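Below is one structure; the comments refer to it alone.
The complex is shown incomplete by one protein chain, all other protein chains being positioned as in the whole.
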Amino acid sequence: MQITLNGKTHEIDSDCTIAGLIQMLNLKAEQVAVEHNRNIVMRTEFDSCVLNEGDRIEIVNFVGGG
Amino acid sequence: MTFSDVIAQYPREEILEQILAATPAQVERALGSERVDLQDFIALISPTARPYLEQMAQRSHQITRQRFGNNIYLYTPMYLSNECSNGCKYCGFNASNKIPRATLSMEEIEKEARIIHDYGFRHILLLTGEAAKFADNKYLVEAIERIKPLFSSISIEVYPMDTAGYTQVVEAGVDGLTLYQETYNPELYADLHPYGKKSDYRYRLEAPDRAGKAGMRRIGIGSLLGLGDFMREAFYTGLHAQYLAKHYWRSQVSVSFPRIRPADGGFAPLDIVSDAQLVQMVCAMRLLLPDAGLYLSTRESATLRDNLMPLGITHMSAGSCTAPGGHGKEVESTQQFAINDDRTPEGMNAIIRAKGLEAVWKDWDSAFLNRDAM
Partner (left out) sequence: MAVRLSPSVATDALSMGATDPDRECIFPSKKIKHDVTSDVFMQGKAIFMDNLVIAGRSFRSRLMVGTGKFSSNAAMAAALDASGSEIVTVALRRVDIDNPEDDMLSHIDPKRHLLLPNTSGARDADEAVRLARLARAAGCEPWVKLEVTPDPYYLLPDPIETLKAAEILVKDGFVVLPYINADPVLAKHLQEAGTATVMPLGAPIGTNKGIRTRDNIAIIIEQAIVPVVVDAGLGAPSHAAEAMEMGADAVLVNTALAVAVDPAAMAAAFAKGVEAGREGFLAGLGTQQQRAHASSPLTGFLRDE
C-alpha cells in the first residue's frame, strides 16, 4: 500500500507498523522522532501503531544546528 | 515570589558592613557608571560619599532632567478619615491619641474634592487610617466613584490590602499606590507597631507586590526617615524599589522621603536624618533608579523643598492639609503631622517657574485606560 513518507510516496506492506517501517529503512528507533498524520508517536507506541493506506509519516532526526 | 524572599538574602549585619566598608574609589566608580547597580548604591549611601555630595547632586540633576525634562508634577492629599485602630508610636492618628476623629461623608468628600479641583489639581492622593468600621474598601470605592469625574489620576495611601482588594480599587479607578514600610527593620517595626493590623510586618512588606499583581500603574514606597538607622533604611528602600521595577515592569515605581516631624504624640526621631543625608538619599536613589518618581511632601520646609527641586525630586504635594475636610473649613480634627509649608498652589507655580522648572498639574488621564477589558 502507499503512504507519504517525508513528503514522498512510498510503497509498504499492509499491516506494517512504525517499528517495522523504521527497521525497513535501516534506521534506529532511538535516533528518530515520528509523526503519524500530524500526531507525534511516542517511542513506546512504535510497535503498536499500524499504518494505513494514505497515511502521512514524518521521520526526523537530529542534525547540526546553532 | 515576593519581596520577602528577596530581602531575606540581604542580612542586616552584612549590609551594614558593606556600607561602612565603602571606599572613595567605589563612590567615584558609582558616579561614573552609566548604570548604577546595588553595589554602587551602597557606596553612594555610605558616609564615605558625603564629600562627594555636590557631584552626586550634579549627576542626579543631569539624569532627572534627561528623563523628566523640567517637570515638577503636583498633587494634593485629601484625608478622608483619621479613624485608626493601629498604635503606631510616631503617628498623630495613633489609636490611643485622644484627638477629635472624623470620617468624611460622601457629600463632604465631594465638596472638598471640588474645592481641590477648582484650585487646579488633577492628581489627588486619598488617605485614611486603618479602621474598617469607618473607612473600608466599600467606602473607598464609593468615594472614588464620586470624585472620579474631577480628577485624571487618583492615588491612595491607606491600609494594605489583599490582591482582591487592590484589584477592586484599581477597577474603581485608582492608578497609584503609596505605602510606606516605615522601617525595614523587623524588630524595630514590632516595637513601633505594638498592636492593630499594622503590626503584621510581612503583610505590609508584600503589599506592593499584591498591588503590582493587581495592575496598579504606580507603586510608591518609602521609609519613614528618622525611625531606623538611615543607611540601612536607604539601602532596603532602594532594594525594594529596584525589585518592584523588575518584577512589575508595567508599573512605575516611585519613592518618597518622609522625614519625621513632630506629631501630636510627641514622638522624637530615633535616628535624626539631617538635611545633608536627605539630599544624599535623594541623589543616590535617582542614580539607582533613573526613571522612578521621587516624591517630596509638605513635611519639609519651603526652603529645603525649593533646593531639592533641581536635585532629583519630580513630584511634590502642594496646598496640603492633613486633617480630614481641611481644605474646606476650619476643622477641629487634628493634623497627622505639622505642616511646614502651607503656601498656595499659585505660590507653588511661581516658585517652580522661578527655578526654571515647569509645574505640571495634569500628566495622565485614566480615561485612556481600557477598564472594560480588565
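Here the chain labels run A and B in written order, and each chain numbers its own residues starting at 1.
The rule we apply is simple: a contact is a pair of C-beta atoms (placed from the backbone, for glycine too) under 8 Å apart; a residue touches a chain by one contact, two chains touch by 3 or more.
Keep in mind that this is a model prediction, so the values were computed, not measured.
List the neighbours, among the chains on screen, of the chain that has been left out.
Per the touch rule above, the missing chain touches A, B.
Which residue among B:2, B:55, B:70 or B:349 touches the omitted chain?
Final answer for the missing-chain contact: B:55.
Contact with the hidden chain only, please: which chain A residues?
Counting only chain A, the missing chain is touched by 5-8, 10, 25-28, 30-35, 40-43, 58-66.
Determine and list the chain B residues touching the chain excluded from the picture.
6, 9-10, 14, 17-18, 29, 31-35, 37-39, 53-55, 57-59, 61-62, 239, 243, 245-247, 249, 274-276, 279, 303-304, 307, 310-311
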